[in-house]
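Up next, chain A:
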Amino acid sequence: MLRKEFRDALRRLAECLVLLVAVPLGYFWDRALVHFGWRFADIWSAVFAVTVFLFAAYAGASLFLAEKKDRALEYLLSLPVSRSKIVLAKIGPRLAILAGLWGVFSVLGGRAWDWSLLVLLLFLFFVAASLSIAIDSVVIGVLGVFLLFATFSLSSPTLTFIAWKLGLISSISSVWIGWTAAGVLILGPFAAAFLLVIRNLQAMPLRLQMRPYYRLALPSFLVVIFLILKFFGDYLAAMKRMN
Partner candidate 1 sequence: MLSIRDMHFSYGKRSVYSDFNLDIPAGQICLLTGINGVGKSTLLRLIAGVLRPKKGTIVYPETMGDEPRRKIGFISDQLSLYESLTVNQAIRFHCDVFGLDRIDDRLIRHTKIEGGQRVKELSTGQRTILHLNMILSLDPELLLIDEVIHSIDAYLRRIFLEELIALIARKRVTVLMANLNFHDIEALIERVILLKSGTIAVDEPIETLKEKVKKIIAPAPPAGLTILSQRAFPDRSEFYVYPYVENTSLRDIEVVDLNLTEIVAAFIGGEYAA
Partner candidate 2 sequence: MKVPGYLGIRIDAQSALPVYEQVKRAIKLAILTGTLKDGEAVASIRDLAQRLQINPNTIIKIYSQLETEGFLASRPGLGYFVRFEFARRGDDRNTLFEALSGDFVHQAVELGFTREDIQKQIDKIFDRTTGKPRHGQ
């Protein structure tokens, strides 16, 4: 089973690496752009960065792509493999390749093990994985990931601000509490919903198995949106006053 999952994960990578086919084109582009002061290495680096981010999201979102496309969910569940082993067999190879990409990216970019980047990539991956069951179209899944990421970006300063307002932290610029709270409020419920669905995954239409998402993930997401709408403006005002 692991072998097939590795093959699938590599296929997802290949789909992302199609982007790198654009690199020779980028080179010729570079010639044209050279008088703007841009270098080929910069373009290539940017494209590679996008590829890595895209792969993180895509690898997560496509966790059950083969089963959905091939109508193989029933077959998969009839095999003598526990639900948890199935998920681990799927996540393992994808994470391994993601870690490999991160390593290459870090080394080539001279960044020497950029851990915060790794955390970010893992976050993208797990958010995407959490959505992979709920959303049928992988394209929408990837878009959903970036939507969630955008929400995360807006919510962490908002939550930092709220914490500051509540007197939990002394300075509005210590962002870690916002990041942690945002991570927990956004990723936590989705991950929990995902695990609950997986634990009881059945060979029936997925839309009939989505209750954990409606009960856990959706309410907390709406709460975060509400907080952003209410307090982000105040946060911006406070930041302006500080500068």
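Quick notes on this one:
Here is the rule we use: a residue touches a chain if its C-beta (ideal position, glycine included) is under 8 Å from a C-beta of that chain, and two chains touch if they have at least 3 such contacts; residues count from 1.
Regarding candidate selection, all candidates are chains of the complex that A comes from, given by their letters.
All values derive from a computational prediction rather than experimental measurement.
Here chain A touches just one chain among 1 or 2 in this complex, the one numbered 1.
On the chain A side of its complex with candidate 1, the touching residues are 1, 3-4, 66-67, 69-75, 77-81, 200, 202-204, 208.
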